[in-house]
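A protein chain is absent from this complex, but the other protein chains hold their places.
For reference, chains read A, B and C in written order, and residue numbers begin at 1 within each chain.
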């Protein structure tokens, strides 16, 4: 007899259940609604000091014109187009925390404490004119920061076919 | 306008005409009808001496039982099947000349003169009991040698489909 | 000597010596190298990628057919290529699932597998600016492999993805801990958690031991060195999908225009159809007479339907021949045999994909998106054939 006998099961039973602890160890992302933000908080002035020590070499004093790109918006009449920075191109403030924590400083990724990341986030938001010097950044306040660039972003609506978009 | 315009020409004009001299330099093959056999001739006894000097180390004294296989047919009751040799498995005598000239001795391929190849061919045919000691092998005589194995070979008649052949 | 020049170390040792000098004058008179465990590349072949620190471009002008040799597949990474012990690497799937699970690489290989030949292209794959650019320089951030892995949908079923999951995060195990948000639909459709490429394990540069592979989508979404998948009811808005891999649409520049039409497009996953002539192309030269114009064409939205070639600077177009197999979301080889009369001209190619999308001109792209060359730029590219047979890229004016 020739017939297709076995069919795919829904569950093969491979892999093992993940424990809460191992999920917590890897689950470092932060969503726009703040999900994923840890305890702790940050101050603009402390952030400014950390930035000068750990970031300015690559991103410039005050976050402007470093060898690895500006993080702070400036108006520079010499450039054809303004450089894209946190102040003018980042739609969500939570992304600042998420990205710095996972990837910066470039040469020592993953080395910052949560508080250091909060401080740096506070500082960069203030330097970009989005919050003032006194705003404390934490799991409650960060998701509420409205970014100037948010309204600039639209989802893709290309669909193939003859239209060039 | 969209259309398939160019079609393939018969001649592209790439490559250059081959001269008779360069064809002659490469055209070393020998066909069963003797086409390709060069001038020169071979004697069994001279071939036997050359064989002992240049071939026996790999193919055995008298062409039997060398580390790289026998060339001469023997009846060895110890073996399940007789070893395949020139005497029992080669359908054309011209192949002996062609192959030795192009590929042997293994470690010095292409080093033999045409006369040496004729001598070796004569010797190997005699050792296999196909010609006698006095037969001279040259472009006229070699194609006329009828090999014992010739009648054993049949062309492929497999054609796919359900038959196992 | 013969054995030596065919090995990698031989190549190094012989540097500066003409390899040709070391070879026998007649290869039929000397026994060659014996069979080995791993084959070699001829020391006469100098085909390489063009690297910066963060990417390297495939030498499209040196390729044949549609498979990219794995060691010449383009590279793009944000913090280098990590060195990963496959015995220690795991993939976590969690978030909106019934049962969070951890898979070893061996676990992943036990599931039903799938293979497909498909391109991978960086959405930043277009550069222009000067005449002396090769296909590699212009758009060498695309390559093609046969990818093998487990369908992500199989893992989704295994973990029990919940019905309210609409996006998932894919996270890499490199020093950038690369992350992208992907609609769950793509996971159910045709996403692959790939562990092999062109018959063997992924190469380190391509995500060894495990990567995500999203057929037809911008390369960055096919997260390499994949360690984690989190199901969510919203996108995560990672840096890569906000500050990077977003592009202006009409009138967007300069940024921070507070009102007006300036916008940036986000989550531009599909790769628009593109073609490029890879021969003749700079730096090669041609002679008067018959020339086979060759190139590749592809679309992130399906199969290539048609490629047209112009040999008169776009005044008229002819259908090129497509080489079978013409696969879904795959580089497809095209060719067009042309008799060049030796007069200076321009040659171009344009692809139409299954959806009817016709590869645009640069000016059409500028008109639709503003005058910045940014992500997802796929213009028709032209090559000037000069009367001396030299071939130059024709960048936009």
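Heads up, the rule we're going with is that a residue touches a chain if its C-beta (ideal position, glycine included) is under 8 Å from a C-beta of that chain, and two chains touch if they have at least 3 such contacts.
Just so you know, these numbers come straight off a predicted model, no measurement behind them.
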Wait, the hidden chain, what does it touch out of the ones we have here? A, B, C
Residue of B:43, B:73 or B:114 touching the missing chain in the full complex: B:73
Sites on chain B contacted by the missing partner chain, in the whole complex: 8, 10-12, 14-18, 22-23, 26-33, 73, 81-82, 84, 86-92, 94-95, 98-99, 102-103, 106, 109-110, 148-149, 152-156, 158-162, 164-165
Considering the whole complex rather than only what is displayed, give the residues of chain A touching the chain that is not shown. 1-9, 12-14, 102, 106-111
Where the unshown chain meets chain C, residue by residue: 2, 5-6, 8-9, 19-20, 23-24, 27-45, 47-56, 62-73, 75-77, 79-88, 110-117, 146-148, 173-175, 177, 195-196, 198-201, 203-206, 208-209, 225, 290-292, 294, 323-325, 327, 333, 335, 337
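In the analysis below, only the chains that are shown with their structure count from here on.
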Distance between chain centroids, defined by C-alpha means - chain B, chain C (Å): 51
